[in-house]
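The structure appears right after this line, and notes come after that.
Shown here: the complex without one of its protein chains, the others still in place.
Showing chain A:
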Amino acid sequence: MSGVTMNKVIKKYGDVQVIHGIDLEIEDGEFCVFVGPSGCGKSTLLRMVAGLEETTGGSMSIGTRDVTHMDPAQRGVAMVFQTYALYPHMTVKENMGFGLKMNNHPKKEIEEKVAEASRILKLDDYLSRKPAALSGGQRQRVSIGRAIVRGPEVFLFDEPLSNLDAELRVEMRVEIARLHKEIGATMIYVTHDQVEAMTLADKIVVLRLGHIEQVGAPMDLYRDPDNKFVAGFIGSPAMNFIKGTAGDGAVEVPGLGQTIEIGIAPAYKGKSVDVGLRPEHLAIDPAGGDLRVDLVESLGGVSYAYLESPAGDRIVVEERGDDRVSEGQMVGLTFETQRVYLFDAETEMRIRT
């Protein structure tokens, strides 16, 4: 088993460049998640690791082997597709054994490996069925089983849970996490769902428009985002951004009707900044204020209140406890100053204080 190293990897379709020089180190046995909005290049990058897309520039290696221009079959990777990509005319058993059969492994070895994989994924009862006779969750398990059987150095998952319903998605997410613990192989996982990214990853790679925005452990990205994009992408519901102006050791925020005392560098004085506040770090000020409650979503344990300021800023607040606001009410907000994130409005980079 081995890690994956990318060195200034580039992908172009004709004149259109979609991946702009990615440098990335994925450790042996690490669970690495690529996240980003649609069209950010995360699937393309994964397919380049798989060898299904030609790498236009730069180099890529798995372990110590340079795989930049290698055929998919020789890279020692196995891929799990969003659409499962099971062979519809073969039984579950034949599906799982196909890769080994193509590489001329002896029958007995194939039997053993299929049996082992089906034990791990609890597929024993379905081995003689065709994919059409399986549910969505079972199909995805078969697809994962097919990857396990091949014993690859790197597992690649391309949005594997997107076609499942919400309940199954949670179940399979736990199963994939368990699988990673049990097998310990390097896994690269592509998703646009930041909940999957947060729960599964050892390392998250946030991509936008073919660039890496930030790489780090899930909680590091949550607590310490490098820029406005990562701050807004990680966390649910997303961080609130309110316009403000830097002053002397303080930021004036007209949307909140407050001036936040914060140690901002004097160099920013007079510049406009974006103030980031996570919904879970905000609390309703019972004394009232000039924010109007537009809408309240109650999920039981928590409620999300959508507030609108006189200046038109929209702010989401997470509420717990028994005393919750109702629509139309006028309220104020309180928060702890150390929970405030500041971003340069122009470059969108984090201003650390």
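Going forward, contacts are C-beta pairs under 8 Å (C-beta built on N, C-alpha and C of every residue); 3 or more make two chains touch, one makes a residue touch a chain; residues count from 1.
Basically, contacts and distances are computed from a predicted model.
Student: One chain of this complex is not shown here; going by its UniProt record, which of these names is it: "Energy-coupling factor transporter transmembrane protein EcfT", "L-arabinose transport system permease protein AraQ", "NADH-quinone oxidoreductase subunit M" or "Beta-ketoacyl-[acyl-carrier-protein] synthase family protein"?
Tutor: "L-arabinose transport system permease protein AraQ"
Student: Which of these touches the unseen chain: A:V4, A:L24, A:A50 or A:L134?
Tutor: Hidden-chain contact among the options goes to A:A50.
Student: With the full complex in mind, choose from A:G3, A:G36 or A:G99 the residue touching the hidden chain.
Tutor: Checking each option in A:G3, A:G36 or A:G99, the one touching the absent chain turns out to be A:G99.
Student: Can you work out which residue in A:K11, A:K93 or A:R150 touches the chain that's missing from view?
Tutor: A:R150
Student: Decide which residue listed in A:G29, A:G58, A:P72 or A:G136 touches the omitted chain of the complex.
Tutor: Residue touching the absent chain, from the options given: A:P72.
Student: Suppose we count only contacts with the excluded chain; which residues of chain A make the list?
Tutor: 50-52, 71-74, 77-79, 81-89, 98-99, 102-103, 146, 150
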